[in-house]
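Of the protein chains in this complex, all but one are displayed in their positions.
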Amino acid sequence: MPVTNMVQALNSALREEMRRDKRVVVLGEDVGKRGGVFLVTEGLIDEFGPERVIDTPLTEAGIVGVAIGMALYGLKPVAEIQFIDFIYEAFDQIATNLSKIRRRSGGMFSAPVVIRGPCCGGVKGGMFHSQSNEAYFVHTAGLKVVMPSRPYDAKGLLKASIRGEDPVIFLEPKVLYRAIKEEVPEEDYVVPIGEARVVQEGSDVTIVTWGAMVYKALEVSKIARSRHGWEAEVIDLRTLFPFDKDAIIRSLEKTGRLVIVHEAPKTLGLGAEIAAYVAENAIELLKAPVARVTGFDAPFPLAHEKLYMPNEARIYMALSRVMSY
Amino acid sequence: MPVTNMVQALNSALREEMRRDKRVVVLGEDVGKRGGVFLVTEGLIDEFGPERVIDTPLTEAGIVGVAIGMALYGLKPVAEIQFIDFIYEAFDQIATNLSKIRRRSGGMFSAPVVIRGPCCGGVKGGMFHSQSNEAYFVHTAGLKVVMPSRPYDAKGLLKASIRGEDPVIFLEPKVLYRAIKEEVPEEDYVVPIGEARVVQEGSDVTIVTWGAMVYKALEVSKIARSRHGWEAEVIDLRTLFPFDKDAIIRSLEKTGRLVIVHEAPKTLGLGAEIAAYVAENAIELLKAPVARVTGFDAPFPLAHEKLYMPNEARIYMALSRVMSY
Amino acid sequence: MAHHFTAYEVEELLPELKASLGLRRFIDEEGNEVQKVPLGPEPLMRMYITMVRARILDEWLLRLQRVGKVALHAPNVGQEAAAAGSAMALREEDWLFPSYRELAAYIARGMNEEEILDRAMANIDDPLRGSEFVVYGHRKYNIVPAPVPVGSQVPLAVGAAMAAKILGHSVVTMAIFGDGATSRADFHAGLNFAGVFRAPVVFVIQNNAWAISMPSRRQTAAKTFALKGVAYGVPGVRVDGNDVIAVYTTASEAVERARAGEGPTLLEAVTYRLGPHTTADDPDRYRPREEAKAMEKFDPIRRLGKYLKARGIISEKEEREIWSEWGERIERIVKRCYEKPPLPPSVVLENVYSEPTWNLEEQMRELEESLEVMKELGIGVE
Partner (left out) sequence: MAHHFTAYEVEELLPELKASLGLRRFIDEEGNEVQKVPLGPEPLMRMYITMVRARILDEWLLRLQRVGKVALHAPNVGQEAAAAGSAMALREEDWLFPSYRELAAYIARGMNEEEILDRAMANIDDPLRGSEFVVYGHRKYNIVPAPVPVGSQVPLAVGAAMAAKILGHSVVTMAIFGDGATSRADFHAGLNFAGVFRAPVVFVIQNNAWAISMPSRRQTAAKTFALKGVAYGVPGVRVDGNDVIAVYTTASEAVERARAGEGPTLLEAVTYRLGPHTTADDPDRYRPREEAKAMEKFDPIRRLGKYLKARGIISEKEEREIWSEWGERIERIVKRCYEKPPLPPSVVLENVYSEPTWNLEEQMRELEESLEVMKELGIGVE
């Protein structure tokens, strides 16, 4: 199995799906010759031509609106948003058409568009190249939301998203694009949407997280083990909606303690829904308050992003809080 | 004190603030001669002229973007979105400029725009005249979010919003526009942003809610009292962000049971943040799981809206659940 | 790039600019031919009957709204020529992306009164399953139901057209929307994409002089709406939208241009909204009654009727018969639809995803339980 990074894994997923199904097309700003600013679409235009790898004018509303129209007609468009921070111009298309056309048309029409783009911080990208805005999409009924943390999942989840019948917001933590390399099968596989992955088993506390925070959680769990002997179970949610509630509950049955870590701002970040779900359905499992470690409720900064984002210290503080309750 | 409905209360708030401060202007679709489709701006153009009561072209992105520019320059614009369901075209302006310009400019510029519009269901308005989309704004750092449930608060909160230095999303439950009449002072007053109101005291269970659901909660609390003798404390949150956490905690200290009722869809509706806040900071107060009664995670329907929205039966079910835990 | 620092001449653009500023028409308000009509009796009669059916249905919908059987109606009255004329230019395999005011367009495309009324009443046969009011559509007719946020369907029509082109289908799409909708982001994005990709799409602006209370000259400072095409390299044509012959002829040319791979067209149909914006509107607040009164003389049905009679295609008696026959037929359909049962409660959780997610399954159980509890508490579902 070749060792690849996430960019290459995503690129193969696109390439293989485009080979498999003529209806799959890619569109977005600079996705052609430029290959996207992170090269996720590199070389696709050479193999599939400009009819299926479509460089668009600079309007996210147009990219998403046009992709929806393509999907209604029968294509399977994968729309790239150059940085997910730029998706807001398309928000009306997402809230009005993408997420609702199936219901609006009584099930007669559907728009299984995949919108993918780089998200999250950690690359000193400043306010508009670092956002984690998954919560807006999780709150929007009709969408599925995915965020892989490793090349294997990136490829398998992107394939599952393209093959699915529902619109998917596919978020790629850009800091991981080239940071993680691993063996990724060349044969066809999918990672099903909706299933979390237990990255590390543990019996004392459950850390639910996703994206690049998975690695931060693992690091802190090492510190916690060596300092205190605490064994943390780390769950990579992978699919943010519909999230794998059963995996969370299963883990809490063991640990009784829950720390949620995400980069998005705290207030109504997805951590809120997870905490609320537990408070509603499994409160009796809890031996301590839930703890959230998140981006602050402020615009993502250029200066001191490491202090703004959840870091080892803040995750460690949360672990200590729930363990010493 | 004159007895007025919410439309009249809002209209007086605008009129009085425009008289008080020349910098206050109103803009939006059909706000001039038409007076807005619900007549909230009725007559203002006659008193203040078309320079301060501005009928705009049909673009919410334009309305909000232009209002932000006006505010940067020094005006105090109150932008009407004809139905809040149409705000999504302006989402980029809200996420990029309105909520962030203060931080983006290191505090040198600010845009204290009030965006107001009719929200929520109950008038058979179908998918795009019924939405409760407050969660998107609560999740967006830099915004304040308000929703009055009665004429007195509508007037006082709108005045507070206009006088404040921060952008406010001001949501008006249209089903209440003419349904509730009460005495509203003619003398100047404000209702401070950030303070909830205890609508009914009770010792057994706390119902946190807002907008038109306040009345549903009160109705069900009557049923609960007469059937079971349960005393529900009903809290009208009024300000959705920054919400009055202290009022919620104070009440839970008495009751130990929490039911949250809102019209917005459940997943990452504001109920999630309230539940999460409690699970993080006051879990020891809880004698039962938290319960949420919300709009379903589906587009707002034309048919059977009464079944889609929280209704007496569903609130009653939640009360029974937490009381019999 | 060689040509980056160079000037262009205006001449090349002149024919297009003229078409964008003019007002193409074949028959005038009195039904007089002002330009040779290139159509035989058959299509003319089809247009006439389509418009008559729309007008009769329109009046029914108003009445049904008044008695609470229909939630909201946006009358097409006075605009039937713009709607019918453009939709008739499409072939069966083409796609239509209408707005909420296109009664005559649905009929032109084959939707029958029963399908429209089931929809309007959101009864058990409503093809859109009670999702929304005022909008219509059906897979069978390639009509995508409008989003109520105006103009949001414009990029969809462009995307569908691009898809058809990519798949090598000889299919054209058409978006119909109002003058107000041209101000929205979606118009801009859609037109721009269409121009850049030469998508086989026809845009029809129904310039009915008003967007609720905003007169069209307050919507834009552009001379005409058709002229906006210049900003996108999309040829604009302005026609008398109450002359169904002009609309149909121009739309047909545009559709065939698109089908032939020559790209999109922006058609401005100048028309007039004779009624209120919707049944929820009160135009007296902003529009002098005399204005609408004076505009009645442009009524497209009356106008075509006059022409048909002048050309001897129908007699006065036949004209009356058309109205009365369709009147009776539609009345029977209204009665049938009126009696149909409502949709089941479960519709509120349907069609959110291809398969319900776990939260929707949970919520379906909550819904079912709530129906029991409502009975217990004595609360009705309506």
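We just call them A, B and C in the order they show up, numbering each chain from 1.
Heads up, the rule we're going with is that contacts are C-beta pairs under 8 Å (C-beta built on N, C-alpha and C of every residue); 3 or more make two chains touch, one makes a residue touch a chain.
Here the structure is a predicted model, which means the values were calculated and not measured.
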What are the shown chains that the left-out chain touches? A, B, C
Any idea which of A:Val37, A:Ala179 or A:Ile249 touches the chain not displayed? A:Val37
One chain is left out of this view; which of A:Glu51, A:Glu182 or A:Glu312 touches it in the full complex? A:Glu312
Which of C:Thr50, C:Ser131 or C:Asn192 touches the missing chain? It is C:Asn192
Had the left-out chain been drawn, it would touch chain C at residues 1, 4-10, 13-14, 17-18, 21-23, 183, 185, 187-189, 192, 195-196, 198, 209, 215, 218-224, 227-228, 230-234, 238, 240, 242, 270, 272, 291, 294-295, 298
If the hidden chain were put back, which residues of chain A would touch it? 29-30, 32-35, 37, 55, 57-59, 61-62, 85-86, 88-89, 124-129, 223, 266-267, 296-299, 301-308, 311-314, 316-317
Could you please point out the chain B residues that touch the chain left off the display? 23, 25, 51-52, 54, 56-57, 59, 61-62, 64-75, 77, 89, 92-93, 96-97, 100-110, 141-142, 144, 164-166, 194, 241-242, 245
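By definition in this document, only the chains that are shown with their structure count from here on.
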Taking each chain's centre as the mean of its CA atoms, which one is farthest from the centre of chain B? C
Taking each chain's centre as its mean C-alpha position, how far apart are chain B and chain C in Å? 35
Whole-Å gap between the CA centroids of chain A and chain B: 31
Can you list the residues of chain A that touch 2 or more other chains? 61, 89, 92, 96, 100, 103-104, 141-142, 241
Per-residue multi-chain contacts in chain C, two or more chains: 126, 129, 131-132, 147, 149, 185-186, 350, 352, 357, 359
